[in-house]
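Let me begin by presenting the structure, written as C-alpha cells, before commenting on it.
The complex is shown incomplete by one protein chain, all other protein chains being positioned as in the whole.
Moving on, here comes subunit A:
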C-alpha cells in the first residue's frame, strides 16, 4: 500500500509539491501562532492556586483624566494584613536598583558585576505564594533580617560558577561598594512563563510601610494578595478600597483627586497593558485573539486548497480508478487508498513545516518575545499534531475520496473521461477562489496603507529638526551633585570641534513626560483658567538647536529660577488668546505658586507619538535636566565618529565611573514606532502567505479547467487559434473572479483601514489609487500564476488531444 502511495505521489510531482507547500505553510503559521498564544496565555497559570492570587492596583482620577498605576500606597500591605479577613498571603514587591555587586569568589578573588538586573525587595510570603523550591537555606530564616539576600539558582551560578549551592550559603555580597548582604538561601528558578521575574531577593526594610505615605502611588510598590477563596474577591476589593479611602480622605479632598484600589487576577495582569510595569512583558489580548483567527483561517484555506488541488487531478486518474473498479475494488477501498495518500502528504507537509517554522523564527526573531520557546509543552504539541493530522486527512481527503468512489467505470473506459467528472462543481470552487482573493486583497491594501502611514509618521514635519542630534543621559544619581559637574562638561562640549550646539534639556518628543497644574488669571477680572500642560525643562540654546520657531516674543533669559515662560501655540489657544502676540506679557503659574509672565510663543511641535494630538506645553529654564542634546555637523556625517569619541573623552574626565552611552535622536524617535514596525512586518508576511495560498488554489482550478477543456483547445488550435487567444480564453473567467473579489474587498478594506487610521491624530488620507494598485497587483499575480498552466495547455499538440484511440 505504502509503495503505491509513494509512487502515486511521485508520479504527480507538481501537485504533490503544491499540496505539501500549501499545507506546510498553513501548518507553520498555525504552529508559530500556537507557540506565541500558548506562551502568552500560559503566564502565571502554572502557579498553584493562581486563581486566588490577585494584584492590587490603583485607579486614579484627576481633572477628568483617568490614570492607571500598578503600584499602591506603601502602607496598604500591612493594613490589609491587619484588617481584611480571608487573606492567606500579602506579598509586597518592590524593585531595587543596585549599581553593581562585588562577589568574593571561592578562589579568593573579587569579581564585580555591573548593574545586575531583576533584583526585588519582598518578604517571606513571596516564597509561600509562588512555587519555589529551597535548594539551600529555609524559608523561615531567609529574609528574616535586613541584611540577607536570596538568590535563584541561575543567579547563584552566575556569581559563583560551578560552586555547589550549599557552599554558597553564608557568603557575603557587597552592593555599591558599601552594603553587605549575606546569602541566606538559594531557590530554583521558576520554570514557566511568569512576570515574577526576580532573581535576587532582599528583605523589605522595616520602615517601608511608613504611615505617612498613604498619599503617593508609585508604580514600583507592587502588592499581591492570595485569598483563601476566590469567590471572596469582590468583597476583598471593597474592604481594601475602604481602607485606602479611610486613610486618604482629607488629603485628596483638597486636590480633587480620587484613587480606587482594585484587584486583578494575576493571569489577567499579563494582558492589562494599561498598567505599565518595568521589566515586565505584557501582551495585547485582542491582537492574540486576532492571530488565533488568522491561524484557523490560514489552515482552512490550506485544507480548501488541498481539496481543490486533489479534485483537480482526479480526471487524470479516472482511468486508473475505473480499471481498479472493474477488477472488483469497492468504493470504500478506493477511499482508503486516497485517505492514505492524504495522510502521507500531511506527514510530509508537517515535516517540511518544521523546517519552515525554524527558518521563519530565525529570520523574524524580533517579532516574538525572546523566551517564547523556553517553556513549550511538548506533550501538548504532540497531541495537537496528531489531532491535526487526522482531522486534516479526514477533511482534505473525504470529499475527493467520495468523488473517486462515484466514478462510473463503464463511462471512463468508453473514453468519456470528461463527461463523468462534470459533477465536480465549478461554482463552489469559484466561490472559494473569490473568497481567497478577497482576503488576499484585504491584506495587500492594508500592507500598502500601513506602510504609507508609517512612512508618513517617520517623515512628517515634527516642528523641530531631529537629524544629527545625539542624546546623552547623565546617570540620575549624578544629576544634582552640588559641584555643578554637568555645567562644566556642558561648557567643554560646546567648545568641541564638530559640535554645533549643546543644550541641557528634555528632548522635544519623548516618552518621558512631566506635567503640572497651572492657572491663568486674566487681568480683566474674568474667571481664572486651569490647564494641565506638559512641562519641558530647557535652556537658552534649545530653540536654536532644534530650529524651533518663535511666533511671538523672545527666547528665555538665562536665569537661575523660573521667572518667565515660553508656551507653545496650543497652550496659547487653550488659554483663549486670539493670536500668539496677545499671550505675551500675560501671567501664568503653577496652582498655589508664583505667577510669572509669558515671554514667547513657540510654533507647535510634536511632543508625543502621532496617536495623540499636540498637548499644551510650557517651557521653562530649570536645573532638573539630565540629558545633553548635542547637535553635530549635519553636513559631514563622516566626521561624527571622531567627534563622538572626543565627546567620550571629555565625559570620562567628568564622570570617570560611568559608561558613556549615546543615542541618535532620530533613531530613538523611530523606536517609538516599534509596534507599528512589527505590525507592518506581520501584515507584509500575512499578505505573502495569503497571496501564495490563493495562487495555489487558482493554479489548481486552472489546471482542472485546462484539462477539462483539452479537447476544445485542440479543436480551436486546429481551427487556427493562436496560443495567446487560448491563454486569453482560459484566463478570462478567472480574471473575472479576481475582479469580483476586488469589488467585494475594496469597501471592506476601506472601512477597516479608516477604522485603524482613526487611532492616529495625524494620519494619511486613503486614496482610490491604493485600491487600484492592490487590484492591479492581484490581477498580475493571478495572471502570472495561470499563464504557466494556460500556456502549457495552449502549446500542447492538438494531434494528441484529438486522437481517437
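Criterion: contacts are C-beta pairs under 8 Å (C-beta built on N, C-alpha and C of every residue); 3 or more make two chains touch, one makes a residue touch a chain; residues count from 1.
Just so it is clear, contacts and distances are computed from a predicted model.
Entry comment: the absent subunit's protein name, as recorded by UniProt, is "ABC-type lipoprotein export system, ATPase component", drawn from "Heterodisulfide reductase subunit B", "Glutamate ABC transporter substrate-binding protein", "ABC-type lipoprotein export system, ATPase component" or "nitrile hydratase".
Considering the full assembly, A:797 is the residue among A:645, A:667, A:736 or A:797 that touches the omitted chain. For the chain missing from the display, the contacting residue among A:82, A:362, A:527 or A:719 is A:719, taking the whole complex into account. Within the complete assembly, residues 711-712, 714-716, 718-723, 725, 797-799, 802-804 of subunit A touch the chain that is not shown.
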